[in-house]
Structure formats: structure tokens, C-alpha cells
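On to chain A.
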Amino acid sequence: MNDAASKDKRRKLVDATMRRFGHSSYALIETLHTVQEAYGYLDDENLEYVSEALRVPLSKIYGVATFYHFFTLKPQGEHTAVLCTGTACYIKGVPAILSAIKENFGVEDGDTTEDNRLSMLTARCIGSCGLAPAMVLDGEIAGQVTPEIVVDRIGRMIHNDT
Partner candidate 1 sequence: MSSSVKIKTLTIDERQVGARENQTILEVARENGIKIPTLCYLKGLSPYGGCRMCIVEIAGSPKLLPSCMTTVEEGMVVSTNSDRIKKYRKNLLELYFSERNHVCSVCASNGYCELQSMAQKVEMSHVHFPYMYPHLDVDATHERYVLDHNRCIACTRCVRVCDEIEGAHTLDIKDRGIEVRIITDLDRPWGESETCTQCGKCVHVCPTGALIERGKSVGEMSKRKQLLPYLTKMREAHE
Partner candidate 2 sequence: MKKKLTLATLWLDGCSGCHMSLVDVDERLIEVAEIYDIVFSPLVDVKEFPENVDVTLLEGAISTDEDVEMVKRVRKSTKTLIAFGDCAVTANVPSMRNHFKLEDVFKRGYLETTPGNDIIPNENIPKLLEKAYPVHHFVHVDVFLQGCPPSADNIFYTLAELAEGRTPELSQRARFG
């Protein structure tokens, strides 16, 4: 699907969410969720579009978009690795894992590698405390990880598609 068509399809998803709430201003967060799922991040063009459609001022939308940790205004890498930094994970060795990731992939919380292959994020708590330390690799939870396992799994994740 060429770019215009796919953009158009994604724009339809956003419209659908706004229509579901009757284009009222309180649908803003649900709409931003749809934009992020469809486009991977909240780009300015979409923010302006949603501002127009829901009649919410631009500055207010930007305020909401930057308030919530889940939303991101930067394009994401092809693969995302989310490391849980909840209490249970933290005391089971998250600092060591963070430094291992920094050494091997040169990225810290919120960064994306230059080759745009990997985005590294941290999450407050993904609720898998029974498997601390836990990590989510492209949506799949990996439990009881160690620095070595993390480096290996991320490496395989970002290199397996070449």
C-alpha cells in the first residue's frame, strides 16, 4: 500500500475513535492512543488534525501529550525494548541491566539507536513482579532476565530480520 493510502487508512482509524465519542473534547486521550498505535508516535501534523477535529487548543493537546509517559513525540525504532524499573525488578538488578544495555547498544531510557533499529524505554511497572526482573521485547514479556540474557535477546531481536 503506497504511503498516501496507508496514511489514509490510519487516518480513518483516528476518525473512527473520534466519531465513537461524538468528537467531544474528552475523547482526546483515547484519540491520542489511536494515533500512537497507528503512526507509532504523535507527530505534529496529527496533533493539529486532532486539535481541529475535537476543537481542543493546540497548546492544551501538547500539554496532554507530554504529561503521559506512554505517549511519545519522537518516531520509534523498528524494535522496542521496555525494561521494567518497578521496585521488585529494581532490587533484583535493574541497574546492572541498564548499564549492560548502555554498553552494548549505546542507548539509555527513551533513546533510539542511530540505525533506528532499537528504541529503549523503561516502564514504571508492567505487573510481572513475580518474574522480576522483567522486560517487554516487541510486546512479548521476558521474565527473570539477567544482563547477559537481555543483551542476547535484544541482539537477536534487532538482527534477526536482516
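Following the convention adopted for this analysis, contacts are C-beta pairs under 8 Å (C-beta built on N, C-alpha and C of every residue); 3 or more make two chains touch, one makes a residue touch a chain; residues count from 1.
On how the list was made: all candidates are chains of the complex that A comes from, given by their letters.
Note that this is a predicted model, so its numbers are computed, not measured.
Between chain A and the candidates 1 or 2, a touch occurs in this complex only for 1. Those residues of chain A that touch candidate 1 in the shared complex are 44, 47-48, 57-63, 66-67.
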